[in-house]
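Omission of a single protein chain aside, the complex is shown with its protein chains in their original locations.
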Amino acid sequence: MKRIAYDVRFRAVLYTRYPFTMDNLEVLAANLLSPVILAFVLGVVASLVRSDLKLPAALYNGLSIYLLLAIGLKGGVELSRTPLSVFAGPAMLTLLLGLLTPVFAYNILRRLGRMDRVNSAAIAAHYGSVSAVTFIVAITFGTMTGREPEGFMPALVAILEVPAIVVALMIAFMRDRRAGSWQDALHEVLSGRSVVLLVGGLLIGTLVGPKGFEPVAPFFKSGFQGALMLFLLEMGIVAASRLRDLREVGFFLIAFGILVPILHGTLTIWLAQFTGLTVAGAAVLAAMVSSASYIAAPAAVRIALPEANPTFYLTGALGITFPFNVTLGIPLYYFLAEWILG
Amino acid sequence: MKRIAYDVRFRAVLYTRYPFTMDNLEVLAANLLSPVILAFVLGVVASLVRSDLKLPAALYNGLSIYLLLAIGLKGGVELSRTPLSVFAGPAMLTLLLGLLTPVFAYNILRRLGRMDRVNSAAIAAHYGSVSAVTFIVAITFGTMTGREPEGFMPALVAILEVPAIVVALMIAFMRDRRAGSWQDALHEVLSGRSVVLLVGGLLIGTLVGPKGFEPVAPFFKSGFQGALMLFLLEMGIVAASRLRDLREVGFFLIAFGILVPILHGTLTIWLAQFTGLTVAGAAVLAAMVSSASYIAAPAAVRIALPEANPTFYLTGALGITFPFNVTLGIPLYYFLAEWILG
Amino acid sequence: MKRIAYDVRFRAVLYTRYPFTMDNLEVLAANLLSPVILAFVLGVVASLVRSDLKLPAALYNGLSIYLLLAIGLKGGVELSRTPLSVFAGPAMLTLLLGLLTPVFAYNILRRLGRMDRVNSAAIAAHYGSVSAVTFIVAITFGTMTGREPEGFMPALVAILEVPAIVVALMIAFMRDRRAGSWQDALHEVLSGRSVVLLVGGLLIGTLVGPKGFEPVAPFFKSGFQGALMLFLLEMGIVAASRLRDLREVGFFLIAFGILVPILHGTLTIWLAQFTGLTVAGAAVLAAMVSSASYIAAPAAVRIALPEANPTFYLTGALGITFPFNVTLGIPLYYFLAEWILG
Amino acid sequence: MSRHSVVPLKLVTIVTERILEDRLLRTLLDLGAKGYTLTQATGKGSRGVRASEWEGPDTKIEALVSHDVAEKIVDHVADAFFEHYAVIVYVQDAAVVRGEKYI
Amino acid sequence: MSRHSVVPLKLVTIVTERILEDRLLRTLLDLGAKGYTLTQATGKGSRGVRASEWEGPDTKIEALVSHDVAEKIVDHVADAFFEHYAVIVYVQDAAVVRGEKYI
Partner (left out) sequence: MSRHSVVPLKLVTIVTERILEDRLLRTLLDLGAKGYTLTQATGKGSRGVRASEWEGPDTKIEALVSHDVAEKIVDHVADAFFEHYAVIVYVQDAAVVRGEKYI
């Protein structure tokens, strides 16, 4: 099994066009057998056997700061050498999807799921926004299989993070007078550490450019994958604790947590063909759009919509969609992107 | 003095055969003057001058997770390219020693030390199991003096960790009805973070193989020695606080903490000649077998044998045997291995 | 803008001789646009927008341990190959400045500022001692603009840290009977973690030399700039919270916090010409002497002079002098050094 | 009970989600508390998960206040947060040295 | 004391080795506690070292419970852990808002 990753780089390009062949399964295996995903699995297992393994909160926190700043910086450095004409299309598509996907998600939850307004809006905020870790895993998978996405992708993460949360909260607030505070929530999301680090990193990266980035590059580049591995170890532990709530959330939400990402991902790839994105870029954007936020959105929703049930949105984002995306979803988006754009 | 490390690599091979020459002392000095050991000494000194220097608990914890996962991963990667025939002998020897050494230790404590059953079993559990940090320092010393041990050694750490604890607890439980819980203790040791990380790392390393390990290699390899240095700084601080209990544990336990490791180490090297281990491999295995656990064993013993006195087993493992091994023991085992197997 | 750092290395040497030209402004911009300084600015901004961004205390603490140990080690390694004759001059100058600058600062505060004795002595202790982070930023700026200072500079940090605190406390204690404890304070500063790590690192580095340092070099060298960046992010957050006290400290202390560093820096550079220091070495020493301690000094002063107001010395050191030095001060000292010694 | 003035005050303890911390502290001072002490905590109560799991652990707020202020705090917290958030509030007696500072 | 119902309950505090945490918390719920709050602590008592030094610091468990449950907890902890482990238990009065939830 260990030889699978070996020639994946070559085969990935060649064979993804022929779905369901042995080789496509190997590409999938290449994802499932990457150290980063296996660390996630180890975290899940550790939690299931009730191990005392647990990253200290301070370390976990520190790793998230490191990862967010690193992707911001690298994105900014790339942005500094990207012509606006190349970036404009993808940026506008991302903004569009950030405005549309929460509306889709809300309506699916209300109409098909017969869920109440507040919980529908709360969940929609999560599925419209983006999970930075899913994004990183998607980038990693591309690099691993020899398909480098555009360097400016992190800038798209920053663009995608906020609008969906605003849209979803607006839907909720338009309908009733709310208990929560709209301004507090907006402040929470705009000044939240993920936005500050991503946007701050982008600005710093753009200002210093490739030359200026050099002295700090070893820290932010060569350590990145390993830090991500430790982070996913803890994510596995946390996600496993969410799995215990699966019964509570019901079948509809489980299906929602798998099918809506596929829907959002497919839509993204289809629209990506009009923006000049590469295959890998489209696949990564699809992974982003299909992912559900579990840092920025929960904080904002908890403040603005306190009566929404956190079990629903956290279990969906973290217990269902995140594991689905990092194991099966991302290879699927690459496959679809190859198929539609390739 | 600083030039000592300089040509050690060459001399080590040449001169260790002639004991007590100036050059052998230089090899010893090369160990004592390595950054890692000096960091340990700095920790001891900091504690003695009552400095406020102290690694934050979260960082210390995080470093231990990093170190354990790193040796697991590297061991797994090596294991993925080791033929079973090469690995079987050392593995079986390790298992055998894991079963025998706690029995030796128990009997020495009971018969020569006239210690009660519970405390004898408690200490035996520690001296039968293994200290991962001693293992790492032994590997480092080999590399530093140009003698690379087998890559699969970390797998032996995983094999050595658990059995001795089980054997020692069985001895204690066979004799009386106990206050502590046997099942809780077994769960504690099997699901304890050191076993989960070592075994998990081994599995991940085996699955991903050398190619798959590449992206995370910078994080786990080039940072390793430095992280170990920080870890030993804190170990020094903790060990020094143990030194204060030396009076309490009595002369017998001090002698035990030095002589039993030498006994276990010598036995290991003598048996290693029947397994095809290299000189460095035998020396590292000797360091492992001679070392006393201070993470997995204390936790299990505290639960299973609560009436055993922690001062005895912690001071022995941490205040006596660990400092002895990392300073004098490891060079001694290399010297003996060279002598017997070289 | 991002191209500024590009050819700075070349221009820096050539143009600093012609002040106030466009090119000198570019050198300044090169400092202001370095990732490390921008991270500081990001921290300030995050604090001003009331972001929840904050390095966990454990991580911040861990980073400070890492940075101090790293500069100690690197300094020690260099010291091991520096002839005493080269080191003696700069060392004696540093000691002299450590004894003189607190006396200057005290008298300025007493006579010009009409401040009471206790607060004057407290502030003098801070401005006589040294800020390790300012030192690191000064080194980084030199390297970035192609001017490598002497490798033994960290040894000078260790020499500069303690004497000023002792002198300032002596001034305070000579005049009245004090509430605080002189011995406790001396112990606090000598056994404080910054002295232990710096001096310990220097000793370890000297003992192991360049060869012995190699295995830990990746950890302590290639990660250094990035770790510094994270550290300055948090420094920015803390400094911004100090800025809120600016009104309280009054105009005199603000002027003091900018002009006294310039005075101390200029004096240093002028004296440096008699010691054989290079331009970069003189500039870095000037940055050190001009900087105000905010780790060792506050701890000692809080114990020895509890009736001194921490708002004064912390706001001065951290809210005024530190930001001034890392942005404008350091380029100024390099410029002055080039002018006087070049 | 000692040479120093000891004033009987109320110790109000609030354990709640981290996300409410800032708002609660501001309110506490508004209602007349002169200070507070914070500790990190985790816990289990009647509710299941909360967003604060991602915001770090719970927060435990302790404030020594007069009887009247204690009452105001209790009423405010109950009105504003009981319905939707994980929160527990209790009041104890405490003899505070130099207690007039905190009234 | 306030517009909201305030119930007099017992605050049971246990400070002990980290290694006992899981077992103690399970027992607490079994004995009738409806919740608890945990804080990290360190400390010094009559015993010397303990394994928990390696397991991280001590743990401080606080539970608001009825008088009866408090008694049961005290008895259980004393019986099961006093002999061999570092543990301290004490009980205080507390007026708990919306206290009926915790009975």
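By letter and in written order, the chains are A, B, C, D and E; residue numbering begins at 1 in each of them.
Please note the rule applied: contacts are C-beta pairs under 8 Å (C-beta built on N, C-alpha and C of every residue); 3 or more make two chains touch, one makes a residue touch a chain.
Values in this document were obtained by computation on a predicted structure and should not be read as measured data.
Novice: Among the chains present, which touch the one that was left out?
Specialist: C, D, E
Novice: Given the full complex, what residues of chain C touch the hidden partner chain?
Specialist: 57, 61, 179-180, 184, 188, 238, 242, 245, 248, 294-295, 298-299, 301-303, 306-307, 310-311, 314-315
Novice: Which parts of chain E face the unshown chain closely enough to count as touching?
Specialist: 13, 15, 39-46, 58, 60, 67, 70-71, 74-75, 77-78, 82, 88-93
Novice: What chain D residues would touch the chain not displayed?
Specialist: Answer for chain D: residues 1-4, 6, 9, 11, 25, 34-40, 64, 92-99, 101-102 touch the chain left out.
In this text, only the chains that are shown with their structure count from here on.
Novice: Which chains contact both chain D and chain E?
Specialist: none
Novice: Taking all residue numbers at the chain A/chain B interface, are over half used by both copies (same) or under half (different)?
Specialist: Here the answer is different, because the shared fraction of interface numbers falls below one half.
Novice: Quick check for the class: compute each chain's Cα centroid; which one is farthest from the centroid of chain D?
Specialist: Computed centres place B farthest from chain D.
Novice: Upon optimal superposition of chain B on chain C over Cα atoms, what rotation angle is obtained, reported to the nearest 5 degrees?
Specialist: 120
Novice: What's the distance between the Cα centroids of chain A and chain B, rounded to whole Å?
Specialist: Roughly 41 Å separates the two chain centres.
Novice: In chain B, what residues contact two or more other chains?
Specialist: Residues 56-59, 61, 188, 222-223 of chain B each touch two or more of the other chains.
Novice: Pull out every residue in chain E that's touching 2 or more other chains.
Specialist: In chain E, residues 55 touch at least two other chains, as defined above.
Novice: Can you name every pair of chains that touch?
Specialist: Chains touch in the following pairs: A-B, A-C, A-D, B-C, B-E, D-E.
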